[in-house]
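Apart from one protein chain that is not included, each protein chain of the complex appears where it belongs.
Each chain gets a letter, A and B, in the order it is written, and its residues are counted from 1.
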Amino acid sequence: MNLPLLSVENLSVSLDAGAASVPLVRNVSFSIDRGETLCLVGESGCGKSLTALAIIGLLNREVMQVSSGRILFEGRDLISLGAGEMRRLRGDRIAIVFQEPMTSLNPVQRIGRQIAEVIVEHRGVSEADALKQVLRLLDLVRIPDAARRAQEFPHQLSGGMRQRVMIAMALALQPALLIADEPTTALDVTIQAQVLTLIDDLRREFDTSVLLITHDLGVVAEMADRVVVLYAGSVAEQADVDDLFDRPVHPYTRGLLGAIRQLNSGSRDRLAEIPGNVPNPVSLDAGCAFRKRCASAMPICHSERPPLQGDGLHRSACWLAKVGEEVMA
Amino acid sequence: MSAVHEVDPVLEVSGLTRIFTSQKGPFGLFGRRELRAVDDVSFSVERGRTFCLVGESGCGKTTIGRMVVRLLKPTAGAVRINGENFGALSGERLRRKRQQVQMVFQDPFACLNSRMTAAEIVEEPLLNFAIGDTETRRRRVLRLFDQVGLPQHFHSRLPHHLSGGQRQRLGIARALAAEPSLIVADEAVAALDVSIRSQILNLLKDVQKETGISYLFISHDLSVVRYLADDIAVMYLGAIVERAPAEALFNAPAHPYTRALIDSVPATHPRNRRRRSPLEGEVPSAAALPSGCRFRTRCPFATDICVRQVPPMSEVAAGHFVACHHWQVLPRLDAGPSGTGDSIAAA
Partner (left out) sequence: MTIITTSDATSSEDGEKRNTSSDRFRRIIAFPLRQPMLAASCGLLFAFSVLALASPWITGDPAALDPLGRLKAPSADQPFGTDQVGRSVLDRALWGTRVSLSVGISVAMVTTMIGVAIGVVAGYFRAIDTIAMRAMDAVMAIPAILLAIALVALIGASPFVIVTAIAVPEIPRMARVVRASVLTLRERAYVEAAITCGGRTTTILRRHILPGAAGPIMVQTTYVFASAMILESILSFLGAGTPPDVPSWGNMMSEGRQFLQIAPWILGFPALMLAATVLAANLMGDALRDMLDPSLQGGELR
């Protein structure tokens, strides 16, 4: 078996709040193979974006730090890389697309120049050559009338077009890994469908791996090969996408899946709820983070955090699964 | 055909139009730019029912909501609340009338004054409309807390000590406080996490069951609309392109845009993944509307007549209206009644 392109091992990220340090991501592990799409799903504050920022080395170092774990990318540990090496890697081998493209584009520079700059900086080609490549890239992300669009400023484009520009910029150097952090959340549904189709087509064409971060299980169902469900900074469940949708184990995953199925079924019965709220990371104790919202919480859930267990492909962090196994055995 | 029933609209919107103008060049030397955000929109919301406005950003749905709660004055047309034209009122009469229409906002963080406690926030409309004395108001606030599922001991908390879902509950309690006939909810669950969204949707339904209140629910999310709506209007570029009872709209969408919207909803299971044929292009600017049918620039079925003539509202079935020249000859939908594509399951 080949080495995976990216493997995150026991990653923990913590926030330094004064004297105390608050873990926001705890012991997260997953890996992505070449040409594969892995979805990191979870609600706001579950640590999914922090995980992405940790991979790409863009954590705000004044307040956040990787407290343990390794991030192996093409055999190198990204955490031990220096800032300069990391910068060379970023954009070149790993590219990222954020939710709100407007904040990542320079508002006073024409978009053609912005994309060309990335190519010039990393490949050392002349600006004229780079601009030629830019037109090809804009065509690739299906921006009509590329030559004219390249001369425009970001505010002249719609949200969907800007996200295409971001994708073009991310793909400029044919990275091995594309990280997309909620790339379609700010977009309308019809535009979301366009952008998702585009990302999937490009992944196929260039054999790029995609780490897609989203809160939307619909997007997961459309895009993922494998899924990691995060809850309160830890992995709740991870599995192949079909397996996860067919046989969710963790009560949280079940609740989320139930909610979207019911909403889309056309039924108007009362929705099954996950009661309560996401816990504050400061208040997490030794027990299972989900137990206060869980209908099947047992005594052990209050005292001990369930380990991630299961077969190699489908693993979940829930005592119920453990009990189920023992009953079966 | 449904039985003829007593029509008792809480809200009647007729010919509602809002034009935003901006000056071109210094002091408007180069004329004015007109932006038709809402163009001659009519619909009505019946008592105890939920009417949903659906559309993508910039379609004018939020502008309609703001005119209905009278945060914006209509350029033309009427907004009748319980028979009285809200749009034409001003001064103290306008303020008093506000009691009958309340609003739930999208952003549960921004819509609450961070300096006021939860109880003060809910009490505010009671004070403004001079409802009850101190003691009745206090009891009423606590009852509202119960109604929206907030623990009573939260009454002295400040908003930033509450989670997003709790804040949205507080916003709903505030909207209910004055016992309005209509609540306008603008993307009321869009900013919430998935696990919280179901809670709030249930709450909205429960409240309607208990109080018989009507909702004007504004959303871009078709699955939420499908769950909540009795009647739906689909908007595109400031106008309604299709209006129908919820079932009819999802089972037999008549307008190409409605079909595209329904087609764009992501699958709920990876097996139902399929190659979508998403709409080409983007929404044109409301400052330069296309001639004829406003959807024609993106419509796969557009013909000459669509360029020349604005399509009239045709009645497809009882209560089901569509603004399209070609609704009769459009190909049948193969997606079937489910609409979300689930029915083209593993073939």
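By definition in this document, a contact is a pair of C-beta atoms (placed from the backbone, for glycine too) under 8 Å apart; a residue touches a chain by one contact, two chains touch by 3 or more.
Being a predicted model, the structure only gives us computed values, none of them experimental.
Q: Hey, which of A:P23, A:G266 or A:P306 is the one touching the hidden chain?
A: If we include the chain that is not displayed, A:P23 is the one touching it.
Q: One chain is left out of this view; which of A:L3, A:V63 or A:L313 touches it in the full complex?
A: Within the whole complex, the residue contacting the unshown chain is A:V63.
Q: Quick one: say which of B:D40, B:E84, B:E124 or B:D206 touches the chain that got left out.
A: B:E124
Q: For review purposes, identify every residue of chain B that touches the missing chain, sorted by number.
A: Residues of chain B in contact with the hidden chain: 69-71, 95-96, 98-99, 101-103, 105-107, 110-116, 124-125, 128-129, 151, 153, 160-163, 166, 171, 174, 177-178.
The rule we apply is simple: only the chains that are shown with their structure count from here on.
Q: Using CA atom averages as chain centres, what separation in Å is found between chain A and chain B?
A: 31
Q: So in the complex, which bits of chain B are touching chain A?
A: Touching chain A from chain B are residues 56-57, 163-166, 193-199, 201-202, 205, 220-224, 226-227, 250, 260-261, 263-273, 275-276, 278-279, 281-283, 337-340, 342.
Q: Which residues, counting only chain A, touch chain B once they are in their complex?
A: 43-44, 144, 158-161, 188-194, 196-197, 215-222, 224, 241-242, 245, 252, 255-256, 259-264, 266, 268, 270-275, 277-278, 293
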